[in-house]
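Can you keep this structure in mind? I'll have questions shortly.
The complex appears here minus one protein chain, its other protein chains still in place.
Just so it is clear, A and B label the chains in written order, and each chain counts residues from 1 on its own.
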Amino acid sequence: MPRLERRPQPSKAMMFASPLIAAVLMLVTGYILFSIMGKDPLQAFWVFFIKPLTTSYGISEWLLKSTPLILCGVGLAIGFRARVFNIGAEGQFTMGAIAAGGVALYFYNTEAFWVLPLMMLAGVLGGMAWAAIPAFLRTRFNTNEILVTLMLVYVAQLFLGYLVQGPWRDPEGFNFPQSKMFTDVETIPALIEGFRVNWAFIVALVLVAVSWFFSFKMFAGFRMEVSGQAPDAARYAGFSEKRNVWFALLISGGLAGFAGMAEVAGPIGQLQPTISPGYGFAAIIVAYVGRLHPLGVLLGSLLLSLLYLGGDTAQMDLNLPSAITGLFQGLLLFYLLAADIFIHYRLKPKQSEPRTTFMPPPEPEGDIT
Amino acid sequence: MNTDTPTRPPRLELIGITKAYPSVIANQDVNLVVRAGEIHAVLGENGAGKSTLMKIIYGVTKPDSGSVLWDNREVSIDSPAQARKIGIGMVFQHFSLFETLTVAENISLALDSAIAPNQLAQRITEVSEQYGLPIDPHRLIHSMSVGERQRVEIVRCLLNNPRLLIMDEPTSVLTPQAVLKLFETLRRLAAEGCSILYISHKLDEIQALCDKATILRGGRVTGTAIPSEETRESLAQMMIGRSLPECQMAPQAPAETRLSVKQLSLPTIDPFGTPLKNINLDVRSGEIVGIAGISGNGQKELMAALSGEHPMPKGATTTICGVTADRLSPGQRRDLGLRFVPEERLGRGAVPSMSLRLNALLTSGTGDGLVNNGLISYSKVRAFAQDVIARFNVKCGGDEALASSLSGGNLQKFIVGREIAQRPKVMIVAQPTWGVDVGAAQIIRQALIDLRNEGVAVLVVSEELEELFMICDRIAVIADGRLSPAIPAAETSVEKIGLWMSGAFEDAKVEEVQHA
Partner (left out) sequence: MSTEQIILILVSVVTAATPLAFAAFGELVTERAGVLNLGVEGMMLLGAVIGFAVAKDSGSLAFGFFCGMLGGMGMALIFAVLTQHLQTNQVATGLALTLFGAGLSAFIGKPYVGMSLTGLTPITIPYLSDIPVLGPLLFHYDLVVYGSFVLLFALIWFFKSSRWGLIVRAVGESPVSAHAIGYPVIRIRYFAILFGGAMSGIAGAYLSLVVTPMWVEGMTAGRGWIALALVVFATWKPMRVMVGAYLFGGVTVMQFYGQGLGIHVSSQILSMLPYIVTIVVLVLISRNPKTILLNQPMSLGVSFYPRS
């Protein structure tokens, strides 16, 4: 086994190369997988990754599906930088959708221009409220936010199920568990007539820029970064941990809530028991693959969105299970984590002295990273 | 002192040991002979390669080249277990004990043959009494003082019947009186034929205890000596290549009180921490007050309370430059002019994974216009970082070098420099020169003295008595969460401070009150 040695400085090049390496390894695995399943790998690749983008409709779908990923991913990345692990974006997404849907149904016949902005506000607040629970519990009772945010995903989904099967069910919906279709004024306008991608995508792009400005130009962003990388240093510097936790959770929750609103007030157009193919969880992968950097999140979202589309076309054209999307997502994250070791380590030419186990050499000081 | 040492058979012999890490050569062509029953010092300053060498002997680290001879036979020591098997024991500088386990459990983990628990407890008691190292086998480690923990480490080694005992900087956790007791134990062991490798950078200890010394500098052997026949000067010459630097400090009258703590009692939420009990302390403009004490006696808690990292409890009053600061956060205290250099440099004083430039910003967010309206001014941050690097002669790869890439001494110069550059009114420094090379230590100490000369109130916490006597106007002692009165350094002695370190200052307090 080749030995690794610690680089004197982490490699900047590897920081950028590692997501690419991960993507390539994912493709290699895909090649093997497709071969095993008796499909022509090159054709499968074409169907999976190229074909969806060959039509203008396909491109619209691509951007449409990337929108919730960008929104959730940007928020999560801000939190992860500060080591606030909100992994329940899926739940905040759902609550945002519920809150927005509630507004839409309440003002169903109003037909007023302000309903849509109110729905947006409700979506953001719904997501924030759901994220405020773990924020409160962590700052007040020291409760681990990973477990709480995750548990709340299930609660939110069950709540949505309860609403669309009970009080909010469309009375004329042939008993299907879904709400009434939202009206035109309750739907986010399309970006281009005839395509489903809507203005939420533009909002997401703006938020990428805002998040970049916050993370790299503002002292508040620096504070959060310090808290993430060295909590003791943050305490020493006097950066409030509580403020970080609240901020990270409210921002990521609000953005996820907005994404949920954009989904039900966009492509779906109503509330139904399932409103997300796991965008909130995929956004975790997006955040990591994007190096917790807003621009990276944008690129990561486009990649994962393509995986969703590819899964669909592969199911139609090649009769492959669409679950392959989830498999690719998971693989991508694993490969990324593994490739990241080359940021801090490099291969060392083999020495004469044989070694059976790999032992990275020490840092200048301390045994624990 | 044994005069017949050279005639004794060599027990351990190192020939041409070399060990290189990617950024540094820790040991280069090191030769060393330890004879039976000899107390052999390995002398060298921080970073000279002593610890690496000991880890090689104990099988923790493998050398790149060179050979190890044990009883004149070449051996390859691949693991600590094997080292113990052939009769090598090691007492680590940072103990390898498990806090949540009992003494007996800890010892049983390091024994290679399993002994029944009740028998083991008995053996522990026997050995500990035999060598004057009293310990209770059933106590949990976290309830013990550092001195007691060291006894556990030593007893743990002795139960394996070692023929060579490695002691890595053993006295940094002991009061001067306890050091003398430790020396007795070591001499007794040596008399029974056990060889001792004694790692230290303290010249007087080596002169008092050791038969022979091998001196390391920059990973190479720069000489061997019989310490009793050398002078402090000649040993220092071999150790650092020049004579020990001295600090320039003229007497000066202190002015107004700048930092004052009254009746600070602080229960600890950390189950392994030390609660503070009724601490009173004043530091005046233009003086350096030192706090001596064995680590783990409440220094950490006191520092956290003074810096504002730990909220002040009710009933205590803290004033900084005349302003009540009880409820103030670290940032607000900094605005009042209180600057603090913590003991942990990587991870607390600096963010390891960030550049020096960003680390300069860490505690400077509110000063000097580095941040305007919440926006970072990178050009100013950069200029500030470069200024600190230049002023304090920080050896690094520029202001974009990561904090983790610096040596301990250079990082400490950077952190101290960063705080000094913000013109403190009160400066608190914990363990200013711990793990720092002699050159950097000199720069740091002189910088603190210069601050004091400029009228800053300086508070220094250190385990090194020698250092405190070198730079302090007044010295107080912290023991078991209580703080002694601070008395002028000129009116006290190492012995008295040493006595106080074991907590015997309650009577002294009364005495002082009567004097006043």
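By definition in this document, a residue touches a chain if its C-beta (ideal position, glycine included) is under 8 Å from a C-beta of that chain, and two chains touch if they have at least 3 such contacts.
Computed from a predicted model, the values in this text were never measured in an experiment.
Peer 1: With the missing chain put back, one of A:85, A:168, A:201 or A:308 would touch it. Which one?
Peer 2: Within the whole complex, the residue contacting the unshown chain is A:85.
Peer 1: Which candidate, B:31, B:65, B:79 or B:372, sits in contact with the chain we can't see?
Peer 2: Answering carefully, the residue with contact to the hidden chain is B:79.
Peer 1: Taking the full complex into account, what residues of chain A touch the chain not shown?
Peer 2: 85, 87, 137, 141-144, 146-148, 150-155, 158-159, 161-162, 165-166, 278, 281, 284-285, 288, 321, 323-331, 333-334, 337-338, 340-341, 344, 357-362, 367-369
Peer 1: Considering the entire assembly, which residues of chain B contact the chain that has been omitted?
Peer 2: So the residues of chain B touching the unseen chain are 55, 59-62, 79-81, 83-84, 92, 94-101, 105, 108-110, 114, 269-271.
The rule is short, and it goes like this: only the chains that are shown with their structure count from here on.
Peer 1: Over in the complex, which chain A residues touch chain B? Could you list them?
Peer 2: 5-10, 217-220, 222-223, 225-226, 229-230, 232-233, 235-240, 353, 361-366
Peer 1: Considering only the defined contacts, which chain B positions touch chain A in the complex?
Peer 2: 21-24, 62, 64, 307-309, 329-334, 340, 342, 344, 346-354, 358, 361-363, 365, 371, 374-376, 397, 401-402, 404-408, 435
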